[in-house]
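What you see is the complex with one protein chain gone and the rest in place.
A, B, C, D and E are the chain letters, set down in written order, and residue numbers restart from 1 in every chain.
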Amino acid sequence: MPDYSSIKHFNVHFPAEHQYVAHVEINRADKMNAFFEAMWLELRSLFDTLSADPSVRAIVLSGAGPKAFTTGLDVKAASEGGVLSAEGDADTARKAAHLRRYIGTFQDCITALERCEKPVIAAMHGFALGLAVDMATACDVRLCARDVRFAVKEVDIGLAADIGTLSRLPKVVGNYGWVKEVALSARMFGAEEAEKVGFVSRVFGGKEELVKGALEVAGLIASKSPVAVQGTKDILNWSRDHPVNEGLRYTAVWNSAALQTNDVPAAMLSGIQKRKPTFEKL
Amino acid sequence: MPDYSSIKHFNVHFPAEHQYVAHVEINRADKMNAFFEAMWLELRSLFDTLSADPSVRAIVLSGAGPKAFTTGLDVKAASEGGVLSAEGDADTARKAAHLRRYIGTFQDCITALERCEKPVIAAMHGFALGLAVDMATACDVRLCARDVRFAVKEVDIGLAADIGTLSRLPKVVGNYGWVKEVALSARMFGAEEAEKVGFVSRVFGGKEELVKGALEVAGLIASKSPVAVQGTKDILNWSRDHPVNEGLRYTAVWNSAALQTNDVPAAMLSGIQKRKPTFEKL
Amino acid sequence: MPDYSSIKHFNVHFPAEHQYVAHVEINRADKMNAFFEAMWLELRSLFDTLSADPSVRAIVLSGAGPKAFTTGLDVKAASEGGVLSAEGDADTARKAAHLRRYIGTFQDCITALERCEKPVIAAMHGFALGLAVDMATACDVRLCARDVRFAVKEVDIGLAADIGTLSRLPKVVGNYGWVKEVALSARMFGAEEAEKVGFVSRVFGGKEELVKGALEVAGLIASKSPVAVQGTKDILNWSRDHPVNEGLRYTAVWNSAALQTNDVPAAMLSGIQKRKPTFEKL
Amino acid sequence: MPDYSSIKHFNVHFPAEHQYVAHVEINRADKMNAFFEAMWLELRSLFDTLSADPSVRAIVLSGAGPKAFTTGLDVKAASEGGVLSAEGDADTARKAAHLRRYIGTFQDCITALERCEKPVIAAMHGFALGLAVDMATACDVRLCARDVRFAVKEVDIGLAADIGTLSRLPKVVGNYGWVKEVALSARMFGAEEAEKVGFVSRVFGGKEELVKGALEVAGLIASKSPVAVQGTKDILNWSRDHPVNEGLRYTAVWNSAALQTNDVPAAMLSGIQKRKPTFEKL
Amino acid sequence: MPDYSSIKHFNVHFPAEHQYVAHVEINRADKMNAFFEAMWLELRSLFDTLSADPSVRAIVLSGAGPKAFTTGLDVKAASEGGVLSAEGDADTARKAAHLRRYIGTFQDCITALERCEKPVIAAMHGFALGLAVDMATACDVRLCARDVRFAVKEVDIGLAADIGTLSRLPKVVGNYGWVKEVALSARMFGAEEAEKVGFVSRVFGGKEELVKGALEVAGLIASKSPVAVQGTKDILNWSRDHPVNEGLRYTAVWNSAALQTNDVPAAMLSGIQKRKPTFEKL
Partner (left out) sequence: MPDYSSIKHFNVHFPAEHQYVAHVEINRADKMNAFFEAMWLELRSLFDTLSADPSVRAIVLSGAGPKAFTTGLDVKAASEGGVLSAEGDADTARKAAHLRRYIGTFQDCITALERCEKPVIAAMHGFALGLAVDMATACDVRLCARDVRFAVKEVDIGLAADIGTLSRLPKVVGNYGWVKEVALSARMFGAEEAEKVGFVSRVFGGKEELVKGALEVAGLIASKSPVAVQGTKDILNWSRDHPVNEGLRYTAVWNSAALQTNDVPAAMLSGIQKRKPTFEKL
């Protein structure tokens, strides 16, 4: 089992009551869990590790403290740290080259949530602004507390959201009309609207309830065949980006190996015998 | 007119009160309309025939008996019949080759609903599990009774759904978030949720009402110009899998022939004269 | 500033209370704002001009008169003017070539709404049929009055909708199921249903309220950084037609220039100082 | 083993000197092997059967008689048989619907060469016109005799080649410039030019030498691991139609099953021991 | 027939000896036919007109004077005229917005050669640098004189070629390896190399011979059915940008109208009667 003790900006728990579930908490509550560069770099390395850890089958991502999932980019740190301001007197094309690399790395760190082989459930409360939405769209299931305040905040600081929201949010909810409206106006929206448009699957009363509920969803998923669950996640991500006929072919090729698992007879048998199946690690 | 009398596993009716409408009923009520291989092979040949039958302009697909549209794959038949178990001691790669062919054929049989040139309306009641969802997503319009119980059931038998649900369901409803949640948890959902997310267009009280309602929708579609209706189905399927600019071009090329139909002046004239138009067979 | 005084079929206003907002009104109220060829050609040239006009940052499109946004194509003019009837005795392939060009030009005129660099808000009341839906789907935000009556009307005149609805409507609302149902049946639907499926973002009481509300949305968008707003529109249109990874890359390349704007520090500073930022023309 | 004795328009041999090789000969020498509808329907069913026949690992396709591989479509039969002339007084749109189906079926018959899981080697001599090129581009390897005369002949009978040449030939040779020139002019080209542009891999002296050479290439391929060979064919066809990153992913998914074959250790061992490996049937 | 007399920077001839052929000559021989903005704008309007002119079926594009097809962009004019230098003190993002529009328009002007419905044959002699290659790749057939000197010259003036070469040249020749080498090094290459890699189809002795030869190729193409020729051009351009299965479908839809032409029986009959067919204008 990998060692998670060196992780600094996140708490990593393995709740006893939910086998194979990891709970990752953004751990900078005094700053509303705002992100700076070291945090997203660590997020990537953490989820790349969880992705390959055979004792993990589902993951919950939430924010520490009572106030926020995350308020997004720590703008103050960003403006001091320099990418957006610095580069001294390099010419425009050279600054552009550095920005492409910087944005590319930042995007890749958030994409780690999507490429993680295990389903990731975002459990969001309080403020969930800007980067919060980028991260949420890279997760598989989104849940929230009644008090959540979402916003695609980027136009309010003079830029187009570039860490994933504009690419993923429309595909999560399916509705470009609504996405354009919230992305162009940068307005806040709450739990009810988020549920109505399908950005979140369920709304819980408060943060405690939310985290409990998220861990239960994760526990349910973790109790299924990991071959089936991880195949389903991968194939759905592929389908999102391909025509139906290419989705069908990819699925057939994938399942030509996956159907040779012991999990199918195990699952069928336990279905007949009405008992809980056990699946080998993956 | 083709001969449908040799069809064994489906009832094929042509209801007198709805000209140009075919009603196909899955006919294995004693087994909850569960499917085995001969049935999906026959489904393909039936819909390929209906597709080219000029006396058919819209089709309703429903399940016989009071209990189920279909409970999906007849798992018992499948586990005995052998694809999933058999192949003896062929090596993994050889088993994989057989599985690719088997899944490919199975997918193609269900895709027959989608490539059928005439709109297909799924009318679903009772249990509608696993393969039921695969089939429904390959239809054009989905209606259901109040008592319907849907589930993307596959992870519960240890596999990722591979006959179409993972490729088509997200595009039917548009919302990947909801699809991931129901596909990863395999949980049941009912008529109300199905309508809310747009998986079905309308909910009817009971099975009888449902079938009556489905036939009326089919009858309405069948009363329109078949050139217009079949073009609309084909172009919408194309659009689903292409960028907007390629959708526009394909539509222009398609309509360069279709607009030369007599149906346009016929429809316009009957619009002005407030009478029902008649269209030649197609 | 461009001269809009020669525009004949549309009113172009610049409301004093909303800086950088243009209001375009379809101006043929006596014919329910029905379109003939000269109108869509002028629509294209108007929006191509607005697109490049640095004093415009958001646009509202509405219909003059109390009865209709637009009833769509002026079928009478079309059937007399001749494309659909004429071409004399040219053979089928030659007629097809002319139809491809004609449809292509017509599509391009409506696509001018989409390629306009500034967000376009459709404000729809009364009848909004056929071409109305084609145009609305090429806009960025859709609002309507309580009395609006929508229909994808084309199958009722014997043809598949070819000016954009079949390509864009499913991507606007995300739900192919609902689109197929309304496109195959040509049935009317109202404000409530349009809001439920996400075709419109908000419903207003009457036309006056609607236009006022639309101008306010436009005003809000126009108060933001035009670099951020126009980038957001362009990137969302790109994302609609591409896989997520290609959306991310395109966004990174786009923002490698856009992030070098003065608007980012200006927006950040005014955020800290709680005052309204000023942005240079674009 | 399937029964090939009922095949009428093709000779099917299994040459003793090349294990696992099938030799298919177009068998209408008195008409220069010109095709009519029953022939392409039979070609499809023949190659769909060969595709699944475990005793076949590579296939040679050649033409009977001294004069031609095939002169393509039997224009006389086509003009009598009716698709191009008939349909009586159906309107243009209805004729178009029939033509779409007819062309679609015809294309699918030729595509059977491409979807055949085993490599197909076209061995062409004499006239190889029109449909000959459509078929050749759907094969995997192309060889010819010195006397061959190729032409993309279709524009000379008033139509754009629609059975595959315009879609596949540019991807076979890679050069759109050359393809446009030969397709727009319909001019003949011979063995030397065909080899220079890479349409054929090798040129043989006469027909006898050609067929012998083709069988040797087939024999060489048939002596390799069928898991490796069939995977290579499938993946190369996929790559042709996809970006590099999607080719890489598909390959990884494919090989996750294929690498678990016994053929890898068998091939490695026989490599070390310098003896010919034996591979199980596939 | 359109009026070409107002065209300033190009000579437009209709050579008597080749019916339906237009000959367009870049007419700025004293400046080696170097392009400035008004010229590419006029090129677009000229080819958009030729595209729809029913008396034109094939077009030759060559350069006036003995020295050059064209040396490309008139760098001096460009650096004075201002796009590359000007924009005063607009910020980087605003300059970028203007550059996107400017490049987009410039690209669209050259793309007019590609979207012209009639085949365009580039006949190149002397210097053919930079923009010359962009234009040539947007044509359908490329021919050259022995003395031609090509170069993808752009890196030598500090930029990546952005008017089409990097997008089209690899698809014209099919070989990315060669394209990368000439594009990264900006080195000259001559007629022999151009023919070897398939950039040109044929090499002629001198300019006079070249133009004569190009007109003959154009004349040959113009003698064929325009329905067949224009369909072939359009479908090959579509195929270049799509997978094979989408090429096949598009072709079937296209030909469902095109095969209903009188040109097919006319071409067949004249084939049998060994006489030259006549085709109606298109």
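Just so it is clear, a residue touches a chain if its C-beta (ideal position, glycine included) is under 8 Å from a C-beta of that chain, and two chains touch if they have at least 3 such contacts.
Everything numeric in this text was worked out from a predicted model, so none of it was measured.
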{"item": "Residue of D:A96, D:I110 or D:I221 touching the missing chain in the full complex", "value": "D:I221"}
{"item": "Options A:A38, A:A90 or A:L269, residue touching the unrepresented chain", "value": "A:A90"}
{"item": "Selected from D:M124, D:V141 or D:L159 as touching the chain missing from the view", "value": "D:V141"}
{"item": "Residue numbers in chain A that touch the chain omitted from display", "value": "52, 90-94, 96-97, 101, 117, 227, 230, 257-263, 280-282"}
{"item": "For chain E, residues in touch with the removed chain", "value": "75, 79, 84-85, 92, 95-97, 99-100, 103-104, 107, 111, 114, 154-162, 164, 166-168, 170-171, 173-181, 183-187, 197, 240-242"}
{"item": "Interface with the unshown chain - residue positions in chain C", "value": "250, 253-254, 256-257, 260"}
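By our rule, only the chains that are shown with their structure count from here on.
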{"item": "Where chain C and chain E are represented by their mean Cα positions, the distance between them in whole Å", "value": "34"}
{"item": "Junction residues of chain E - those touching two or more other chains", "value": "92, 227, 245, 253-254, 256-261, 263"}
